[in-house]
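Missing here is one protein chain; the remaining ones are kept as they sit in the complex.
Let's look at chain A:
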Amino acid sequence: MATETQSQPADWPGRYFHIDQVLNTPGPRTDESFLAGDGVKDFLRNKSKILVIGAGGLGCEILANLALTGFKDIHVIDMDTIDISNLNRQFLFRPKDVGKSKAIVAAEFIMKRVPGVKVTPYFGKIQDKDDAYYMQFNLVICGLDSVEARRWMNATLVNLVDPEEPESLKPLIDGGTEGFKGQARVILPTITSCYECSLDMLNKQTAFPICTIANTPRLPEHCIEWASVLEWPRVRGDLKLDTDDPEHIGWLYKIALARANEFKIEGVTWSLTQGVVKNIIPAIASTNAVIAAACCNEAFKIATSSAAYLNNYFMLIGTDGVYSYTFEHEKRDDCPVCGGEALEMTLKPTTTVEELIDILVEKQDIQIKKPSLSTPTKQIYFQAPPQLEEATRPNLEKKVSDLVPPGGEVTVTATTLPFSLSLRISYSE
């Protein structure tokens, strides 16, 4: 089974023997666009470029899986550094690496261990990168524990889709774990349900009623929240709590411990304090392994078209035995990211904001009443509250062309719209 040995000197005969069983011949469920043999192998090994977000518990597993299945151009982003508590499951890191960038150390480890694979790390935030950067990838896999970062990545990939350019559609494979539970999902931006569509399905982080914290603490967590929610702002004033600062955690620990002693509650420790304020859910290595494997399987199937990919949500519940469930999460019409209507509008350069509002209200097909308008950076006209209506009222007489550049976007909200309407404005001669 010596294939493409010329282009990949690091390869050896039979290197991909097992994977080639899947790629050499079509199976009963392969798509008709599947190019069995050299074509698909060449794409997977020489042409595809994949981005992994997160080099933590899931990320380490994902990077190893991708490298071993034959992806050879892998990029990884992570803003975190290695903590000693990561070492039990984030197996690309060693004690000597503590304090270094997760992305950089993980990339070096994979490249040393799996010959011929190039892993390009970026030690920083996903928000540092622009559209052109994300445009270079075929696929994105997210192994993150932050809702905010995922919302950003999801919205960015949805925005990237240009109907004129098929390759601008970057499938997003999102993995997540919480203790013994996890999920993997495939998001085809603008086509299937996106991350934002399912935001209200998320498990909320446990929050205790503030009066319980203040009056009737029973759990060590109550004492820690007393310290972080009530005492920190009272005593430390405007100083922002930095959950990565040992001095801050130490202070909270001291306060929480005193509170616990007062109420005869046991169990307040330094690490529990850190866990509660950073909302750390105990990470289970095997859950990460299962979810990462599911994500990488999807990446492989999508990149090669060798088998049907997940449609579109896989759940793993390992709390009582092992249970899994797959279903199709539906796209929401009122999703602020992928739902709603988009309209191209051509206005005269002299059209005023007030005239634009009249045009919108008169449009039969969208049934809009009392619209409020803004650009990504400023308000154009708000119907309410009164102060903002008054502040934006002078804009009614202004020309739209003085507020919105050609090709610029306007977001319209109104009670009669499920969520919002976006306008892309151009101007006639």
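The definition used in the following text is that a contact is a pair of C-beta atoms (placed from the backbone, for glycine too) under 8 Å apart; a residue touches a chain by one contact, two chains touch by 3 or more; residues count from 1.
Just so it is clear, contacts and distances are computed from a predicted model.
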### Message
Can you work out the missing subunit's protein name as recorded in UniProt? Choose among "Cytoplasmic tRNA 2-thiolation protein 1", "NEDD8-conjugating enzyme UBC12", "Ubiquitin-related modifier 1 homolog" or "Adenylyltransferase and sulfurtransferase MOCS3".
### Response
"NEDD8-conjugating enzyme UBC12"
### Query
Per the definition of touch given earlier, which of A:24, A:311, A:324 or A:411 contacts the omitted chain?
A:411
### Task
May I ask which residue of A:87, A:111, A:230 or A:272 touches the chain that does not appear here?
A:230
### Summary
Answer key for A:51, A:296 or A:338 versus the chain not shown reads A:338
### Message
Touching the hidden chain in the complete assembly: which of A:210, A:322 or A:359 does that?
### Response
A:210
### Touching residues (missing chain, whole complex) on chain A
31, 33, 35, 43, 48, 138-139, 147-148, 151, 155, 158-159, 161-163, 166-169, 171, 188, 190-191, 196, 199-200, 202, 204, 206-211, 214-215, 229-230, 233-234, 302-303, 305, 336-338, 340, 342, 344, 372, 374-376, 378-379, 382-388, 391-392, 409-411, 413-415, 419-420, 422, 424
